[in-house]
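Take a look at the following structure, please.
The block that comes next holds subunit A.
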Amino acid sequence: MKALWRSLTVVALLGLAAALLVAVLGLPPAPVKLAGEVATNLGASGVSHPVTAVLLNFRGYDTFLEVAVLIIALLGMLAAGLPPPPPTGSRNAMLPTLARLAVPLMVLAAVYLLWAGAFRPGGAFQAAAVLAAAAVLLHLAEILAPWPRDRRGPRLAIAGGFLLFLAIAAALLANGGLLRYPPEHAGLLIVLIESGLTVSLAVNLAAFFLLRADKT
Partner candidate 1 sequence: MSTAFDLLLAAALLWSAWRTLATPQIGRAVILFIVFGLLLTLAWARLDAPDIALAEAAIGAGLTGALLLDAVAALRARRPDDEEGQS
Partner candidate 2 sequence: MTSNQWLPLAVIASSLLPGLIIFALPEKRVALRTALNLAGALAKAGLVGLLIAGVAAGEEYGLRHAIAPGIEIVFKADALALLFVTLSAVLWLFTTLYAIGYLEHAPHRSRFFGFFSLCVTATMGIAMAGNLFTFFVFYELLTLATFPLVVHRGTPQAMRGGSIYLAYTLAGGAALLAGIVWLDHLAGPGEFTQGGLLAAIPGLDPLTLQLIFALLIAGVGVKAAIVPLHGWLPQAMVAPAPVSALLHAVAVVKAGAFGIVRIVYEIYGIEFAQSLGLLLPLAVIAAVTILWGSSRALFQNDLKKRLAFSTVSQVSYIVLGVALFGPLGTIGGLVHLVHQGIMKITLFFCAGNYAETLGIHKVSEMDGVGRRMPLTTLAFSIGALGMMGAPLTAGAVSKAWLSDGASAAGMDWAIWVLWGSSLLNAAYFLPILHRAWLKLPPPDWPHEEIHPVGRRETAWLLLLPPLFTAVLTVAVALFADSSFSPLAWVRLIAEREYPNISP
């Protein structure tokens, strides 16, 4: 019986795959072209890189909610029970040296990515990921200790960046809409949000590794 179900599932999946291929390969061109719209309105977005303009201005509301998704994942970890801290002393002897060399470079790279995001590929997410990776590296090198669940600092960093975003979103209601930037201040506000987000996201991502149950 179970084998029958499995084979039926496989057949159904193969059918789905075939249908999807047929559908995708024979798709007529789309009637709406958003790329043009983005280009047209790029000037009023406050940044010159189109992806960043979409991410933080045209569809900034998506990004706003997405930050909440990351916090939720962290809360879910807290709710389920944190993993135990890794055993100490098993690290590679080279790691601390490597970390001390690499981390400053990574921080530098992150700052560059954040700054570059306004006019070329890069931005808060990538910068945050690099920073988080740096933190993980430090952690693996046992330079950065695991965070106990009630540690205040990480929470403050995570919540702070998001609250900044929230405050700006709310304040802009006065301008007629959630995250409706006045074009003349858009650039500044986006940089402000992105800087906050970089810290918030980096700590949040790092917390997936660093937030560990207290040793008992």
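Assorted remarks:
Criterion: a residue touches a chain if its C-beta (ideal position, glycine included) is under 8 Å from a C-beta of that chain, and two chains touch if they have at least 3 such contacts; residues count from 1.
Quick note on selection: all candidates are chains of the complex that A comes from, given by their letters.
Worth saying up front: this structure is predicted, and the values here are computed from it rather than measured.
This complex pairs subunit A in touch with one listed candidate out of 1 or 2: 1. Interface residues of subunit A, counted against candidate 1 in their complex, comprise 51-52, 83, 86-87, 113, 121-123, 125-126, 129-130, 132-133, 136, 205, 208-209.
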